[in-house]
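Removed from the display is one protein chain of the complex; every other protein chain stays in position.
Chains here go by letter, A, B and C, matching the order in which they are written, and residues are numbered from 1 within each.
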Amino acid sequence: MVGYAFMGAAHSQAWRNAGAFFDLPVQPRMNVLSGRNTAAAGEVAQRFGWGDVVSDWKELLTRDDVQLVDVCTPGDTHAEISIAALESGRHVLCEKPLANSVAEAEAMVAAAEQAAAKGIRSMVGFTYRRVPAIALARQLVQQGRIGTIRHVRAQYLQDWLADPATPLSWRLQRERAGSGALGDIGAHIVDLVQYVTGRRIASVTAATQTFVHERPLPVEEGKLGGRGGEQTGQVTVDDTAAFLARLDGGVLGVFEATRFATGRKNAIRLEVNGSDGSIAFDFESMNELSYYDALDGSQTAGFRRILVTEPEHPYVGGWWPAGHLLGYEHAFTHQVVDLVGDLAAGRDPAPSFADGLQVQRVLAAVEGSAESGTWQHV
Amino acid sequence: MVGYAFMGAAHSQAWRNAGAFFDLPVQPRMNVLSGRNTAAAGEVAQRFGWGDVVSDWKELLTRDDVQLVDVCTPGDTHAEISIAALESGRHVLCEKPLANSVAEAEAMVAAAEQAAAKGIRSMVGFTYRRVPAIALARQLVQQGRIGTIRHVRAQYLQDWLADPATPLSWRLQRERAGSGALGDIGAHIVDLVQYVTGRRIASVTAATQTFVHERPLPVEEGKLGGRGGEQTGQVTVDDTAAFLARLDGGVLGVFEATRFATGRKNAIRLEVNGSDGSIAFDFESMNELSYYDALDGSQTAGFRRILVTEPEHPYVGGWWPAGHLLGYEHAFTHQVVDLVGDLAAGRDPAPSFADGLQVQRVLAAVEGSAESGTWQHV
Amino acid sequence: MVGYAFMGAAHSQAWRNAGAFFDLPVQPRMNVLSGRNTAAAGEVAQRFGWGDVVSDWKELLTRDDVQLVDVCTPGDTHAEISIAALESGRHVLCEKPLANSVAEAEAMVAAAEQAAAKGIRSMVGFTYRRVPAIALARQLVQQGRIGTIRHVRAQYLQDWLADPATPLSWRLQRERAGSGALGDIGAHIVDLVQYVTGRRIASVTAATQTFVHERPLPVEEGKLGGRGGEQTGQVTVDDTAAFLARLDGGVLGVFEATRFATGRKNAIRLEVNGSDGSIAFDFESMNELSYYDALDGSQTAGFRRILVTEPEHPYVGGWWPAGHLLGYEHAFTHQVVDLVGDLAAGRDPAPSFADGLQVQRVLAAVEGSAESGTWQHV
Partner (left out) sequence: MVGYAFMGAAHSQAWRNAGAFFDLPVQPRMNVLSGRNTAAAGEVAQRFGWGDVVSDWKELLTRDDVQLVDVCTPGDTHAEISIAALESGRHVLCEKPLANSVAEAEAMVAAAEQAAAKGIRSMVGFTYRRVPAIALARQLVQQGRIGTIRHVRAQYLQDWLADPATPLSWRLQRERAGSGALGDIGAHIVDLVQYVTGRRIASVTAATQTFVHERPLPVEEGKLGGRGGEQTGQVTVDDTAAFLARLDGGVLGVFEATRFATGRKNAIRLEVNGSDGSIAFDFESMNELSYYDALDGSQTAGFRRILVTEPEHPYVGGWWPAGHLLGYEHAFTHQVVDLVGDLAAGRDPAPSFADGLQVQRVLAAVEGSAESGTWQHV
């Protein structure tokens, strides 16, 4: 695995847990962790049980005990590492967004396709797909439970930048992160909407905005925020991105991503309205799915608060009895379960790099529209 | 109508509105309002359109233009006024609780039965039965939608006495109010539970408590609280009453009434669990009913938030389109609609004085148990 | 008053109730109701206590007992009636939207300004401003409780058109209604956002869509839907309108209005995020306001569910004790209370016709953007 920070911990926990709670066809071994700061990486390795630590990710590609590379670094290095890993004959799990530009993402897809011909597989880490309530939402849509889809509205609301004193981390620098709220969290709702509805975004009109242009440079890294010093630097990414979208099949979408929604901590909200029903989700209540079945009739129809903790619900059977909630990290475990299952079965995992590229194209269209003031096709 | 304060206004509004929004078989005329303070009563009369004002309720019983007496006074006068009105050949609508003692209530039932033989009808004002969501709850139970009932839990939580500076109104004096939280608000949940489930409370074990024993005497009346002066007096009623109950048919009930639940303003909460489903209600969201249908299956079962504003829901058809909420006072209008309908059709209205007596007997059993420390039969 | 349907009933109830629950400086008299169908209008008049009924609204303008004309007709007649009424020296309360076109609205503003010079006043009926929770939201913003505003998101979600069998009422015909969801319900959220935040919409990019193009012609009028027959007609308005907006002062707004959000009955949702806090509202829980105060500190900060039923809350003092909820129609009563107070005090009521015109210009910009695919200035 490459990277050992917030995402590195989440992925480490997933690799450890998958086999403890689920029956895996093969058992992953956590052999080696790569991190430029080997002291810090070493501590993470010890905590989570990685067998070895190296400072240069390139070493991973020459080791016999590395069959899969899990890329948890900032977006600007995704393409280089992933392509090299695929070319070296290793499977790749790459964190989202796939890359910082469409061009990079296209190169990654090309590499993935070449590798696939040799049985080497790749996957992009849109982890929220594996939240049980989200997976259930997709099931209901696929079963036709809400009929013909007409509306989607999706928001990803955080507030950790609302305070101007929050420092200028790599997530606020265009050259590292590619974009701001758009790529960091907007990418998630683009993927989720397309995953749940099965419809792709065809065109968009967008607005982006930066509210706070200058911030203290960080003197200490935190999970998201960290602590700032006296020197300041320029924010070079968007603080928020909003867009209207036309999706395949006549669906109208409204999207908004921001890290300035005071009081909303990680509110990934999704609502889909169909001719026969609706579904709604909010990650701040991630164990629940709201579902309205218009066929219930007017006497008793109402949004159902489904507690998605039944053994019959997606991924839940591996865990605890009904009503015993799951948390954020469990979706990473489900991702590993699916990935390992696909590798063992010789299936292409989803979402593929091509799916990641398509999301990247949506993000590029959003940026293009925000600049030009016109609708952009994806 | 006798009485012109909080309940008097609510009843006046109901008499005015019933014919505006519903098709009534006969049109009530608001002929005369009785109040000892004729100035205050006169103002209420003018605001709501009462034709005349008298200071002595006995006058109502000799007037040709009074066919029904609506008793909105404190509980210590219910028996005298209601019995006299019935004996004079006038229909009676009497606010709850029916009386301050079982003996008084029994006398009222006797009077009601004698009157009924002459076609004179009587009704006790457990108005919350006419909240559409409550009426819907009863419908669902009667239709068997939740199967065999096993549990009921009911709470009536207010907080207007949590502040020791709230003055000593008549509601805190045993000789006027009969009891405290028990009779004032506990009576409502006793009636609601029995109404919704169709089961009667058979025996109880109870605890009552007074948290604040001395309060300022009021120098100004308010709707509930008012304003206190420097003199103080003794609180002679319970501040809270809690009891466990065994109901007919093996149902176990848990009840609690208090005016010290800080932050709960008028939280009448009711939950009924049956073998096939459950219903839950909270008056602070009075336009909603929660309903769980176990037959939905584990994939999609969840408590439905039914917005009880559809034309098909009880009482709603007279009002606004779906989603346009009703308020507290509307239940009083529904009470008038039902009462006028029953009178015109020659039907006995419900809840009857006998129903009110049964509630009174439950309250007496609760008080008896709280004193004796043993289970009491109703 | 002109008009006797859904809005006519709501306004009638308001005129009746204002003086019963609030101390008015002058007491309105409900002298005459105008409606082309005099039988239907006569029934409404009798139910609500209008003194007289006429078939032609022009009669109102020659009667000595009419000092104010309340216009509750579809939007295509607002301009003609309002202008004539103002010119005849009568105050005017006109339902929203002010008109079906900017040109009409401009003419109305001109008439209102001429009338104002003679002490004749005018007001447009954006009634939802008078929901206590909305008025409280504005208070909090004005008090600086949420700091500098950054985001607003507003949705007006209904579902009564989701069923293709819902008939083609006047609300679906461009020549009567001007537009569809945009003018009918989108106008409300435009006004509410501007009212609560004190910021005006400067430019927009928009999408509109019609999902169902052909519907049965109505054979029976309902409050919103009615019943359709066998003949069909073309829907000539939008079924939904969504737009992004830039508001004064660097605020980014996201708006959506639809009558196809299955399960959402009258969900007027508003969220405003500021540097120090946020507010959120949903009309389906209209007695509540959500408020997040970032100054509470991370230990105890959280969205507060304020039950807006305290005597200290806007408009609530006239009604019931805390926790006794208000409904949809109460906002109309508050509108009358404010209007009568302004007239008696010689103040210009708000929202003025000029405010209504500004909303109309926003709607026109939305329609312009939806056609051109580019941002439009208001």
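FYI, a contact is a pair of C-beta atoms (placed from the backbone, for glycine too) under 8 Å apart; a residue touches a chain by one contact, two chains touch by 3 or more.
Remember, it's a predicted structure, so these values are computed and weren't measured experimentally.
The chain that is not drawn here is touched, among residues C:D293, C:E329 or C:D355, by C:D293. Interface note for the absent chain: among A:S82, A:S101, A:S122 or A:Q158, the touching residue is A:Q158.
Checked against the hidden chain, the listed residues B:L61, B:V254 or B:A350 yield one contact partner: B:V254. Which of B:F126, B:Y156, B:Y292 or B:W320 touches the hidden chain is settled by the complete complex: it is B:Y292.
Residue-level contact of chain C with the missing chain is found at 136, 139-140, 145, 288-289, 291, 293, 296, 298-307, 310-313.
What chain B contributes to its contact with the hidden chain is residues 146, 150-151, 153, 155, 159, 162, 205-207, 209, 211, 240, 242-244, 246, 250, 252, 254, 256, 258, 260-264, 271, 273-278, 292, 294, 301-303, 373-375. Within the complete assembly, residues 6, 9-10, 12-13, 16-17, 19-21, 47-48, 158, 160, 223-225, 264-267, 283-287, 307, 309, 320-330 of chain A touch the chain that is not shown.
By our rule, only the chains that are shown with their structure count from here on.
Chain centre most remote from that of chain C: A (centre = mean of CA atoms).
Relative to the whole-protein C-alpha centroid, the nearest chain centroid is that of C. If each chain is reduced to the centroid of its CA atoms, chain B and chain C end up 35 Å from each other. Under the contact definition stated at the top, the residues of chain B that touch 2 or more other chains are 307.
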